[in-house]
Each structure stands twice: as C-alpha cells, then as structure tokens.
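With one protein chain withheld, the remaining protein chains of the complex are depicted in position.
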Amino acid sequence: MRNNFCGSPEHGVSRRGFLGTAAAAGAATLGADMTALDALKSPAMAGELKRKQKNVILLWLAGGASQLETWDPKPGRPTGGPFAKIQTSAPGVEISEMLPKMSKMMGNTAIIRSLNTRVGDHGGGAALMETGRAREQGVQHPDIGAICARELGRADSQVPDYVSMYTSTEGRRKGTSGYLGSRFAPMFLAESMIPQNIRRLETITDVDHKDRAALRDLLAKRFTRSRTSSTVGSHTSAYQRVRGLMASEKLFDIEQEPAKVREMYGPRQFAEQCLIARRLVEAGTPFVKVARAWWDSHGQNFETHQELCADLDHAMSTLLTDLKDRGLLETTLVITLAEFGRTPNINPSLGRDHFANAWSMSLSGCGIKGGTFYGKTDPDGQTVVDGETKSGDVFATIFRALGIDHEKEYHIGARPIPIVDFGCKAIEEVLA
Amino acid sequence: MVDPNKLKEIRTHKQSSIFFGVDRMPETSRLFCGSSDFKVYELDAKVEKAESQAFTGEGHTSYVTTVSLTGSTLVSGSYDGHLAWWNTEKREFIRKVKAHDKWIRMIQITPDGKTIVSVADDMLIKLWNAESGEKLNELVEHKPLTPNEYPSMLYAVTISSDGKLMATADKVGHIAVWDLAEAKKISELEAPVMYTWDPRQRRHSIGGIRSLAFSKDSKLLAAGGIGKIGNIDHLGGPSRIEVFDWQAKKRVHEISDDKFKGLVEQIEFHPSGDWFVAAGGDHSGFISIYDAKTGKVIKQAKAPMHVHGFSIIENWERIYGVGHNNVAVWTLADA
Partner (left out) sequence: MKILCSILGLLCVGALPSFAHADDLLPASTPINEAIDHYIRKAWADEKIQPAARITDANLIRRLTLDLAGRVPGMHETKQYVASKSPRKWTDLVDRLLASPDFVYHHSNQLDEMLLPGDYNGGGDWQEYLRAAAKENRSWDKLFREMMLGVENDDAQKTALSFVRLRGKSLDDLTNDTSVVFFGVNIGCAKCHDHPLVGDWLQDHYFGMASFFNRTYMTKKNTVAEKYDGLVKFKTTSGEEKQAAFMFLTGTTIKEPAVEKTAEQKKAEAAEVQKQMKDAKAPPAKTPGFSPRTKLVELALKAGEDQFFARNIANRIWSRFMGHGLVHPLDQLHSENPASHPELLDWLRRDLAAHNYDLKRLIRGIVLSEAYARSSEWTQKIEKPAPEHFAVATTRALTPKQYGLSMVVSTSNPDDFDKKLQAENWADERKNLENAANSLASLIEYPGEYFQIGVDEALLISNSDRIQNNYLRDSRDRLLGYIKTLKTPKEKIDAAFWAVYSRGPESEEAAAFEQYLSKRDENDDNWKQILWALIAGPELRFNY
C-alpha cells in the first residue's frame, strides 16, 4: 500500500495537509526529525545516548569476492575448487580454509549464504547493494553509509560521520547520500588517507583561522536570523563543524597508535585502513567504509583469492579482536559485502565470473547473533534453496541490528520513501 | 619424418573435469592424468572416443595437479599436500604420504626412477625415495612472501635429461639451479616480468613461472609463464618464455608472444636441441614451436582448450595434451 504514492489523500499526502504542516518551514521535512540523537543537545540524555552510540564498519569487497572461497565452500563438488572447508569455533559453521584466522573466532559473526540479488554488472550490482533497492527514475537513493550517518550521527558531530576509503582505482565509488543531501555525503579518501582540506594552510596562524571564523559566524548569524530553511541551516552547521573536523585529523594518522597495535594490524594497506576505521569508530564516527578492491577474478581465481583472502582474513580478524578488546564490538557492526559473488562454474582461465544468484556476506558484532549462518545454497552453489535474501532484506537486518527503526520513512517532498525497500524484512535468525 | 611445420591437431577427447597434469606409459599412448575431481585417470589417446578410466582407492582430497610415472607406478601430487602412489595395471591406489603443508604444484622423477622431487606453495623443495616414499631431503630457497607481503607460490621444477641438474621457479620469477646429487644451489636467475603486481588499479598480483625445461645438453634452461598484464582480472598478457644460458647467467631469448595470450604451462626441448614445444592458454589454448637458436616461431596453433600439460611420444610424432575439459592429440609427422 505504501508504495503507491501518486499524490493521493489515501496516503496522507494531500497537498494542503502536507505542505501546510510538515513542510511549513520550507524544506524542513528531512531535517524535521533529525533522529533521536539530536536529543544529545539535552545534556541529561546525552550520556545515556552516547553510551549507546552505534557504529558500522563496512568491509566492501569490491569487484565481488567468491563466496566459495570464503563463507560458502563447496569442496569436492565440480564447482568447489581446490580449497577445503574448515570447522570454525562455532559448532556447525564451516567456512573456507582461506579464512583460517576468522575460523577461530566466529563466535561474533553470522553468515548469510542466500543472497539472490540478480544484478550481475559491477555498477548496477554495487548501486543495488549500496542502497538496498533497484535504481529508480527520478530518485537518488542514499547509500547505507549516508542513512547510518543520518540515523546514528549527531547533528553537531565534531568528527566525520561517514568516512569512505577506496584506494584502488578499479571500480572506485565514492558512495552517495542521494536525497539526504551532502550533509551526509561521505568524507572520501582515495589516494591519501588524510582528508582533503582538513589541514590549516601554513599561510594562516591558528589564531587568525579561529578569529576569522568567529567573524564569519557573526555575519552568518545576522543573515540567518530571519531566514530559516534547512538549506540555510545546513550551511551554518557545515561551518560549525569545520574546527572540530580539523581537530580530528589525527584520527587518520595510524602513527599515533602504539607499535604493538601497528604490528598487530601489519604492513598491508587494507589492514592499516581497518585500523583507521577502528580509530574513527572509537572517536564516534558512526559509519566507516573500507573498500578492498579488486576481487574480480575472471582469471586465476584461486591464486587471486590466496592473496585477497589473506588480506580479508587478517584484517577482519584483527579488527574484530581489537574492537572486542576495547569493548567496542558490542556497539560496532562489522559487515562484509560486495556487489555480488562469483560463479560456481570455473572457466578455462581457472577464474570465476560475476554471479548474483547465490552468494554470501557476513555480519559481526553489534546486534548480531554470532556463530550462526542463515540460508542455504544447493550442493554446487548454483541456486539458493533456503532463505532467499534480497538487498532490502540485508538493509532491514542491518538496521535492526543497529536499533534503527527499519520501518521508518523519509519524505522527499510529499513522497514517503521507506528506508527499507518494499516487501523486505529483517532476518531474525541472525539478530541477537 | 618429424617436422615441426607439420604440427596439426588430429583428435580430441572431451572430459568432464579439468586435467592438470599428464604422464605417459613409455612407447604407448596410454596417458595418466591428474584431475580437478580429485582423481587420477587413464586414457588411451590413440583410441577414437576412448573413455577415461578413473583409478580406485583412497587417493586425494583435492585437485590432483601433477603426475609422474616410475616404471609401472604412478605418483601424483595434489593441493591436499599429499603424494600418492598408484598401481597403473590395476588402476588402484597404493599409499600416500603427507608431503607438504600447502598446494603441491609439480613433481618430477629422476631419469633413474629413484627420486621424486616435489615443489609446493609452502615454498619448499622436497626429495623423496620414489619407492618407499621416505623423505630424503628438503631444500629452502624460495621466499614465502612476495615483495608485497602476500603469500608466494612455488610452481615449477625440472630435472635435466642426465639427472644431474634440477631447476625450480616461483611466482615472483626467481629461478634456482641445483646440483641434484649434492642438493646444492649452483646458480640463480631472475625473470621478474613473469610476475605482475598491480599496486594501483586492483592491488593484487597475477602470473608466476609455471614451467621449466632444460635442453637435452643441459646448456639452456627455458622458463615459461606470462608477460606483464594490464588488466589482471584476466590472463590477458602475452605468453612468455625466457631462455637462459644458465651457466653464463645470460638470457639468450625473450619470447613475448602476443598472438597467443596466457600462461605457458609446459615446455619441452627436441633432442636435437634445434627447437622446443610450449603450450598453455588463457580462456582458450595454444601450442607453439619455437626455434631454439633464434627464439622465433616455427609453427603454432590454437589448441582446443587451455593446455595444462603435455607428453611427447619417444619418436616425436605425437604430442598428447591435457587441459580444461579436454585431451588433444597433435601430430608432427604426416598423419
């Protein structure tokens, strides 16, 4: 019923009603319910809510990691490849031996083995898995990071609330905040791990930088006094966050970590970026995406996965251990996801191709019932035989794990858009 | 009359699995193959529509990537880290030993049939008593990590016709030449072009030296693999062979063949020393014959599959290739 917005009164969107009330303050619709965490401005609630600050680290396996070499091994089948499966620390859960470190610590992790998302091209698949719904005419949907930034972030946050790292150039995607606007757009890090324009220029002293900002604020205050709109408000809050964000530069600097922690994460880039993610989450950044590209092993799938799974296994297990040791895993959801998986069939280059009909992902930590798996593929991994999962189901599950109301709706103008696509539901079996 | 210019495919035998390695009963066309379905098979390649016969018994628990005959006994190596011994007359499993901690990529047996050499991704070279399966020696040479801190792979080993020399080669293009009797490294060569590390676009690697062969006089050593690749999602680089005068530490030929892309999976020198055969592939396959003096192509052909290995009959009239879902027979003489 909800998806039939075409301007009808039955959907509570009669023009008068809508524009007369909700949107009375211009385009304030989106800003109107700046989430519960705006209550942080009330000091009494701040402590309670801050304690419950939830975070997400998304490990994006760009290009499409093979489910058969990670979470859904099929050894001994024509499609299985050479690698064996191993029993993990969770009874009854077996994963590929390509992930030996993870196998010893599956207690906090749930696997979903039954993704059937159908879209098998990189751009389309990535857009689908980033936004949890098919591309739609005339609507730019926000991605998971922007939604989480909005739902979990604080309006006045002094740290970035959506950081996206993607260093390799192949298939590089920044992420998008769509209709949520650039307030929730990712701080995007590609070549350098130091965010752009976060450093004060050498030509200006810190005092001058601060004083001229105060002067600017004075001018802004006069301008905005009798001009209220969410767009004008966003300009004010963007400038209010500048000094705080500049102070957060050191979060991106892993040199600040003790040598022991550096050693634990090791010298490879993906793990180092996971360490940055941990530092950000610890400081209150609600959403960090670390992309590891490029898994698109059309040729030499098994050689490629020996390298990339080594990366994933080490980085993910170290990250989970570190988060756990710091008491952060309870409030941090770590996700592995990609645009799709890889074909069970092995091609003549000993590669695997794009495959979106039966693939896997993992969820660890916050709100997740660890040591479980959900869904099942057939013995060769060609089809989902149990628990078919769509991208929207993944989103519903993630939101539920984070305590975000997955049935809530945003409004673009008069049009309500549920944050989870129609007909999708959370997978209760993997939720704590 | 054998003539490389007469290279021609004469028969194929479709298979349901991938054959990674092959050896042949001397003076016959009976082939023994290691397969992706974890089994070893026998197939008489001269028989039209011959069915491949699986060996029975315990065997391996993963891809069988390499096979070699000693007398009537077949020895196989697998991803499962085991060497297995098989009775070729009864097509039965005999026994196996745990030989390596990682993927066994290739085994070779010395001309006297007494010693097996195995190389694996644990980066160790191991020597075995071919009869008893007892380990004789273990050689450490190849680095376990690539310069980019990822696990390396040890793909190739070869033994000279006189049984005196051995060569081994790995993923990053490092080659070691050994005095086999002394188990001592006597030379080192490098072929770094065989390894493509993409630090920017895709951030992983592809390639590696996949094949090695000494000339019959042991003076030349050829290494096969793939040249630099732009898009490492695919095997889209030129097939590549580097031929060394290994004693002089000099590369005498650098064959980068854009006509046929992919990995050179095996190389074999003609006893005359005048030419050699190489085969391999990407999504499709190739077989190429090169002049050993000039490094120029004499004759080449598209193979009906990616060729993982081949065996050449003693009089050089037939080449039996195995690979992706197929076995092919080529002639070098008038059919």
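Annotations
In this document, chain identifiers A and B correspond to the written order of the chains, with residue numbering beginning at 1 in each.
Here, a residue touches a chain if its C-beta (ideal position, glycine included) is under 8 Å from a C-beta of that chain, and two chains touch if they have at least 3 such contacts.
All values derive from a computational prediction rather than experimental measurement.
The chain not shown here makes contact, within the complete complex, with A. Among A:P75, A:G132, A:G181 or A:G351, the one in contact with the hidden chain is A:G181. Contact with the chain that does not appear here is found for just one residue of A:V242, A:M264 or A:L431, A:V242. When the omitted chain is restored, the residue from A:N116, A:T169, A:T224 or A:T321 that touches it is A:T224.
Touch with the hidden chain on the side of chain A covers residues 1, 3-11, 14-15, 19-20, 23-27, 29-30, 136-138, 140, 160, 177, 179-185, 187, 195-201, 203-204, 208-209, 211-213, 215-216, 218-220, 222-224, 226-232, 234-236, 238-239, 241-242, 245-246, 412-415, 422.
Operating definition for what follows: only the chains that are shown with their structure count from here on.
The touching residues of chain B, when paired with chain A in their complex, are 16-18, 36-38, 61-63, 79-80, 103, 121, 148-151, 153, 200-206, 208, 232-236, 262, 281-285, 305-306, 323-325. Every residue of chain A that touches chain B in the complex is listed here, in rising order: 63, 75-76, 78, 81-84, 167-170, 266-269, 292-294, 296-300, 303-304, 306-308, 310-311, 346-351.
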